[in-house]
Every structure is written in structure tokens, then in C-alpha cells.
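Our next item is chain A:
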Amino acid sequence: MSVEARDGALLKVEGLHAGYVHRVGLARHRVPAVAGVDLAVPAARTVGVVGESGCGKTTLARAVVGLRAPFSGRVEFAGRDLGTVSRRERRRLARELQMVFQDPFTALNPRMTVAELIAEGWRIHRGTVAPADQAAETARLLGLVGLGSEHAERRPHELSGGQCQRVSIARALALGPRLIVCDEAVSALDVSVQAQILNLLADLQEELGVSYLFISHDLDVVRHLAHEVVVMYVGTVVESGPTDEVFRNPQHPYTRALLSAVPSLRDRPGLPSREIPLHGDVPSPATPPSGCRFRTRCRLATEHCARETPPLVPRPGVGHPVACHYADGAGTTAYPAGNGS
Partner candidate 1 sequence: GTGSGAAPEGALRAAFGQPVTDLDPYKANTAVDEATLIVKRLVFDTLVRREGEKLAPGLARSWERTSPTTWVFHLRPGVRFHDGSRLTARDVVACLKRTKSVESAQTPLWEPVVSATADDAHTVTFTTSVPLGALPVNLTLLFIVPARLAADPAQSRSPVGSGPFRVAGFTPSTTVELERNDSYWGGRARLPAVSLPFVAETSSAITALRNGDLDLLWPIPPDQLAEVEGAGGVRVETVPSWTYYFSWFNCSRKPFGDPAVRRAMWQAVDVAGLVRELFGAGAERMTAPIPSTVLGHRAQQPYAYDPAAARRALRDAGFPRGFRTSLMWFDATGPLARELAQAMISAWSEVGVEVEPQSIEKAQWLERLNTLDWDMNLQTNTVTTGDAGFSVGRLYTSKANRLGYANPALDAVLAKADRAADEDERSRLYGDACKTLWDDAVGIFPATLVTAYGLRRGLTGFTPAANNQPELADVARR
Partner candidate 2 sequence: MSAPALEAPARARRRTPRRTWIALGVLALFVLAGLLGPVLHPYDAVATDLPSRLLPPGSRTEDGSLAWLGTDQLGRDLLANVLAGSRVSLVVGLATVVLGGAAGLLVGLVSGYFGGWPDAVLSRIGDVQLAFPSILLAILLAGVLGPSLTNIVITLAVTRWVIFARVVRASALSARELEYVNSARLLGAGHLRILLRHVLPSCWQPLLVAGTVQVGLTMVAEASLSFLGLGVPVDEASWGATVSLGRDYLGSAWWISTVPALALALVVLCVGAVGDAFRDASDPRAQL
């Protein structure tokens, strides 16, 4: 880990802009689904990214792993700028930077067996695992993710969703990654299976020291797994910080509204709702509002918000960075803690 960035982050994203290009005639329109995101993932830690649908989470994930070229900004992994490294170096880095996708079925080639899927990385990067050892290594990985060696010869359609997701994880682990980007990696799974996978991820982090950039719209899941959380809204980060702190003391009006909307086991039909309703629709990243992007739906919004974009900085009285002109540390709506507390 000697080449790690000075501040110890394994992954550093700085001022990242990424998105889609619409071609109309000869003109190209950029849709910056991610517009200036900064974040850092330290080694052996989990950073969660939450936000509503369409806020740019997937775009961020894909830009980080290089499936989508950023418009601008830096993605630095293990001390190297992914935008400038040579192709060869980039491919070598692929071994250390992996991703687990949302839909476990589509992420696995249906024509390959589990063993082939897991070994694919070794075939590409010759010399990582000798062909003779591959069977044993496959069995070890399968064991690691809680599958038996009887699964090795099956194909994805012969497995359940949870099992497929385990195979995806094993496949990502095969090359010994240091960071795994998980884009909604458990959203497609039932609670009981989701719990298994979340436990598995946590165990792997403990055993292997992997870091996760964990993207999810499920706040409970992120809260459970992530050490730090980043809250996104229309391509920008509105609030970030240690998970506990952000969830217990959300500062941005958007974070508060988001947290207040999460259904809880303790809700009851008759009980008064804690919900802070949000009105209106999420603006399109193609035509974001000026200033603070949340102002169109914010009860606190003023003229000032329309003129000036609030920077993402720690506020007085707030322990973590918030992009709101009016964040003052007086959290009004704390997120209900779990059953016990």
C-alpha cells in the first residue's frame, strides 16, 4: 500500500463530471448525470452512496470503474490517475478494481459455467493463477462466498438470484481486488437473501481488507454496511460524512426528507407520520436548476439558493460537509434508529 495517496484513500474521485451525449444532427448535447462529485474510499472501508432514482449513482459507479469515460475530473485509484494510465496499466489495474452489478442474472454470461465465469479473469491475465491450480482456487472462492463445489459446473440459469450474486462476487474476488464497486448489488434480492449477501460482504472486508463503494437506494442497507455515506441529488453530492452522524443528524433538507420517507417496522396506519413530504419532480440533469439543485423542491429555499451554489463543506456546528446555505447543525428530524435504541 505504499503508493497510496497521501491521505490514505484507495480511491479518490475529484470533480468528476460524467454522463451521456445526445447527438442531434451534428450537435452534441451533454447530459451530465454526474456533475462535480468528490469522494474518497479509504482502504478496507465501505463508502455508501444514496440518492433517489436518476440522481446519477450508476453513472458515478461506471465512471469510476471506467465503463464510461468521464467528461472531466479525476478518478485516482491506488495513487494512479485512471484517466492517464496506459491501456496496459489500466488492464492490470482491472485486477484490483472490480464491480458487482445489480442484476445477478444479466451480469453473468448465461452460456458459461460458474467455473468458467470465475476463471475468466485468470485466462485474461495469464500468470495470475496457473491453469493447474485453477480448479482448486475456484473451489476455494466458491467456499468463500458460501457455495459448494457442486455449483462449479452449473450455469447461471440453474442458480437462484442469491447464488448468482455470490458467483458475481466470487468472480470479482478472483483477481484479488482491493476495491469492489457495488451498484445496487443487493437491491434485486429478497430480504432474507439480501441479509446473507450483506453479511458476506462484511465478512470479506474483514478477512481480505477489501473496500467497497456501495451504491444503493436503500438507506437501511447503506446505514448497516457503510462506514461513510455520500448523499447525491441530481448529479451532485449534497451531504457526506460518517454514516452514523449523517443518519442521526442529517443537515441537508434533502437528506432529511429522504430519511423521513423510509418506512419503518414501527409505523402503524393510525400513527402520525414523521414524513417530510417532497413536492414536485426531480429535475433533469440535462437542465438542472441554477444555484442549489434542490431549491425547486426545498421548503427553506430563498433567492440566495437560486443565485449561489452552496459548496460541499463542513458547516459550523455540523461535523460533516453539507451543501446547504442554511445548514446550521440543528437537526430537526432525526432518523429513527432501529428497534433496540
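On the choice of candidates, all candidates are chains of the complex that A comes from, given by their letters.
Of note:
The working rule: a residue touches a chain if its C-beta (ideal position, glycine included) is under 8 Å from a C-beta of that chain, and two chains touch if they have at least 3 such contacts; residues count from 1.
The structure displayed is predicted, hence computed values, not measured ones.
Within this complex, chain A is touched by candidate 2 out of 1 or 2.
Within the complex formed with candidate 2, the chain A residues making contact are 53, 62, 65-67, 91-92, 94-95, 97-99, 101, 103-111, 120-121, 124-125, 157-161, 163, 168, 171, 175, 187-190.
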